[in-house]
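Structure, as structure tokens:
In this view, the complex is presented without one of its protein chains, the others remaining in place.
Note that the chains take the letters A, B and C in the order they are written out, and that residue 1 is the start of every chain.
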Amino acid sequence: MPQMSMIEAIRDAMDVKMGQDDDVVVYGEDVGYFGGVFRCTHGLQKKYGKHRVFDSPINESGIVGTAIGMGAYGLRPCIEIQFADYIYPAYDQIVSEAARLRYRSNKDFIAPLTIRTPCGGGIFGGQTHSQSPESLFTHVAGIKTVIPSNPYDAKGLLIAAIEDNDPVIFFEPKRLYNGPFDGHHDRPASNWSKHPLGDVPEGHYTVPIGKASVFSEGSDVTILTYGTMVYVAEAAKKETGIDAEIIDLRSLMPLDVDTIVESVSKTGRCMVLHEATQTSGFGAELAAQVQERCFYNLESPVVRVCGWDTPYPHAQEWDYFPGPGRVGKELKAMMEAE
Amino acid sequence: MPQMSMIEAIRDAMDVKMGQDDDVVVYGEDVGYFGGVFRCTHGLQKKYGKHRVFDSPINESGIVGTAIGMGAYGLRPCIEIQFADYIYPAYDQIVSEAARLRYRSNKDFIAPLTIRTPCGGGIFGGQTHSQSPESLFTHVAGIKTVIPSNPYDAKGLLIAAIEDNDPVIFFEPKRLYNGPFDGHHDRPASNWSKHPLGDVPEGHYTVPIGKASVFSEGSDVTILTYGTMVYVAEAAKKETGIDAEIIDLRSLMPLDVDTIVESVSKTGRCMVLHEATQTSGFGAELAAQVQERCFYNLESPVVRVCGWDTPYPHAQEWDYFPGPGRVGKELKAMMEAE
Amino acid sequence: MSEYKPLKFHVPEPTGRPGDEPDFSGVIIPEAGSVRRPSIDTHAADMKELASTMVRVLNKDGEAVGPWAEGLDDDILVQGLKNMIRVRAYDERMMTLQRQGKTSFYMKCTGEEAIAVGFRAAMQKGDMNFPTYRQQGLLLSTDYPVVDMICQILSNSRDPLKGRQLPIMYSSKEHGFFSISGNLGTQFIQAVGWAMASAIKGDTKIAAGWIGDGSTAETDFHAALVNASVYKPPVVLNIVNNQWAISSFRGIAGGDHATFAERALGYDFPALRVDGNDFLAVYAASKWAVERARRGFGPTLIEWVTYRVAPHSTSDDPSQYRPKEESSAWPLGDPILRLKNHLIKRDLWSEERQTQTEAQYNDEIRAATKEAESYGVMGSGASPKDMFDDVYEEMPPHLREQRQKLGV
Partner (left out) sequence: MSEYKPLKFHVPEPTGRPGDEPDFSGVIIPEAGSVRRPSIDTHAADMKELASTMVRVLNKDGEAVGPWAEGLDDDILVQGLKNMIRVRAYDERMMTLQRQGKTSFYMKCTGEEAIAVGFRAAMQKGDMNFPTYRQQGLLLSTDYPVVDMICQILSNSRDPLKGRQLPIMYSSKEHGFFSISGNLGTQFIQAVGWAMASAIKGDTKIAAGWIGDGSTAETDFHAALVNASVYKPPVVLNIVNNQWAISSFRGIAGGDHATFAERALGYDFPALRVDGNDFLAVYAASKWAVERARRGFGPTLIEWVTYRVAPHSTSDDPSQYRPKEESSAWPLGDPILRLKNHLIKRDLWSEERQTQTEAQYNDEIRAATKEAESYGVMGSGASPKDMFDDVYEEMPPHLREQRQKLGV
């Protein structure tokens, strides 16, 4: 099986779908000739032509707005917003238009678009290259929100997203593009080429939207997480020796409630872990649901470990980032609580 | 004491501040000569002149963007977004600019703006005149979010917002503009002129941002709510006879955690009630915090009663709206749980 | 410092407010027939002045004159008059419904009928409009069932949108009418995207975007112009300048001294400014722009100069902010009257046919209304079950759970 980085897997997903379906088009800022600032679309313009892979003006509302029009025509646009931090100018088109179109037109028109966008921190990118705005989308009825944590899922989820007849926001944790990252920024970077989840099948396959994966089984505590934090959770598990069950949610909306409930019912404790700022982050929804659904199984409160409620700072990045140290400390505290 | 509707109280707050402080300016779509589609700024242009109260182009990003520039100059703009549903085009200016300016410039520049915007349903306004997007702002570090439920608080909070040196989103539950509304849409409307909270002192006073009010004391269960739903909670309390303590949060960010914890510690049960769609609504944050802080006092899970996770429908408004029937049913179910 | 005088803040004001006499002396109206008609492949740079003047065909005597008068099909003109009469009959009846409390909301297009009706006549089956709430004429000049339109307004059991949308927010893919949004301007860039798709697929269909004068200030107006400029897709971008945006006049959108058509001048595609109350000018300009697009010569921006005779909506009272007589003083007249006079002059029409046609459409709409009312009024036919459908293609578990909770 070919070994791919997350960038290659994402590119391969688009390649597979463009090869199968003439209606798939790919565009965004710098994605055409150059192939994207993270190179995710590299080579696609050469292969599929300028009319299917092209640069767009620097107007995010226009990128999404044109995609909605194309979707209404019958195309299946897979568009890139260069950084998730730059998705806000497109927020109205996403929330008021893409999300509502099927409903308000009684399915006369649909918006089968995929919006790919790199998210998350850990690359010393400062306030506007590090954000994790997923909860701003999970609140919006009509949108699906997914976030893979490895090349295999990235390819399968992206193919599923492109094939989906509803708008999907596809977050790409940029810190994972080249290798899994456990939060120990001071240790040598590892690489997907040496990781089993870097094994990516050729051709078409999907990872279903709406299904979580149990990343690592355990019995002491459930950690609900996604994206980069999956590996941070793993590192904390290893370092504390606490037998955590790590659930990689993969899809935030729809959410795989069954997998969550099953795990928390078993462990009796739950931590929610994400990079985004804590208040009204997606962790709030997870904590609310876990206590609603597993209240009588819980031995201690659901704990949230998240980015602090500040803008994402540049130089204080590793104080901001919820690394394995903080996670481990909270895990230990949880195990002592009762 | 003068009796005021919420519209009058809001207008009076602006009037008081404009009279005291030449740096306060008021603008937005239709707010100048006409005085706003809900008439909140009626008469202010005549009194303070076109250079301090004026119409703006229909460009919400421009309304907020110019206000940020004015704030940097030293003014204190109090601007109107005609409906909260139309705030999304301004989302980038709010999130990336107003919210971050103090932090990123190390307080070299600040954004002391107040963004007034009518929110909420119950007026048969359909998808785009009914939304409650508050949690899309509570997630953003650097913004304050408030929402009054009566004329007294509206005036005091708006004066506090205008005087605040940080950006404040001031949500106005439009269903309450003319009178308290208990969710029984089929009963005659009541009016602020007959309500004690319609007593509004003349001149300057403030209601502090960050402090909740105990709207109605009780011992069985705590209901955390705000805006229109305060009166729905009250109606459900009356109709079920369940002795609920109703807390009107008033300020969502900063949140008055102490008042919440005190009440839930006493009652041992908690309902969170809002109009916004449930998933990732502000209720998620409330539920998460209550179980974090009061876990060992809780006799049953925190229950959320919210708008359904659909776009706000037009004709099904009263099926969508979490009215006293639904609230009462959930209250009863909660009291039976243990 | 003292060298400079204090700056003054400039806020544009309309020529009149309640109590004032209407004053349209600033509206410059070129002679009918005086504006040239370039070939459809003319480069934008070679027709810039057309953004600053006004294409007009009907002169004071009701004659069709000048280059834009050529090649207009009589049948289309007659049909156009009929459609406009139909639109007006529809608007009047719907207002009555609102006054009767059978719908909560309505928006008329009185005085602006020529624009949507004339433009639609220049389109072909398969083309797509991205309308605002004031282009009912686009639907009403197709065979879209008027009963369905009224059912939408009544949010009843036969409402094609299942009660989910505010009255008048129609949608019909089959009839080339994109789902109307409550958020201003968003559709303008979507039209450009649809046209890009048509070009990407090597199709021959064109798109039309619609926007009001006030809404040109919205960000997505610019998105549309930029993308139209870059990719040159087959799209016609229509600005309906009816002088008012609720209570604010065109000057608050920056349209007092510059024309809205001139906005295209910096984007390398042509613009036309057209008398929107002159059906012949509307149809001729529409044909020109639609043909230009379909032949691969790219986008056109058109400013239709007209006047919002009606209140903004049933929630609005214009006597609060503009001179009472302004609408009757509007110098471009009434589009129905002007076309009627022209056709009568040419013996293609008569006062009797006018009266008959008005009666015929009044009857049609009255009957359709009656039928529609039989399915319910004021949301009475809408089902709470429909509330949970079509949020997604397949209902996700959390919505199934919520639907169960509501017990529907």
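Methods note: a contact is a pair of C-beta atoms (placed from the backbone, for glycine too) under 8 Å apart; a residue touches a chain by one contact, two chains touch by 3 or more.
Please read all numbers here as calculations on a predicted model, not as lab measurements.
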Among the chains presented, those that the missing one touches: A, B, C
Among B:I10, B:V25, B:L197 or B:A315, residue touching the chain not depicted: B:V25
Hidden partner chain, touching residue among C:Y90, C:F221 or C:W330: C:F221
Absent-chain contact - pick from B:R11, B:R39, B:R104 or B:H314: B:R104
Positions on chain C contacted by the hidden chain, ascending: 1, 4-12, 44-45, 51, 196, 198-200, 202-204, 216-217, 219-223, 225-226, 229-234, 251-254, 256-268, 294-296, 298
Interface residues of chain A (partner: the chain not displayed): 29-30, 32-34, 37, 50-51, 54-59, 61-62, 85-86, 88-89, 124-129, 278-279, 308-311, 313-317, 319-320
Residues belonging to chain B that touch the chain removed from view: 25, 51-52, 56-57, 59, 61-62, 65-70, 72-75, 89, 92-93, 96-97, 100-110, 141-142, 144, 164-166, 210, 253-255, 257
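FYI, only the chains that are shown with their structure count from here on.
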Centre-most chain [mean C-alpha coordinates]: B
Farthest chain (mean CA position) relative to chain B: C
Approximate Å spacing (C-alpha centroids) for the pair chain A, chain C: 41
Intercentroid distance (Cα basis), chain B paired with chain A, Å: 31
Contacts with two or more other chains, residues of chain A listed in rising order: 61, 89, 92, 96, 100, 103-104, 141-142, 253
Where chain C touches two or more other chains, by residue: 164-165, 169, 181-183, 219-220, 391, 398
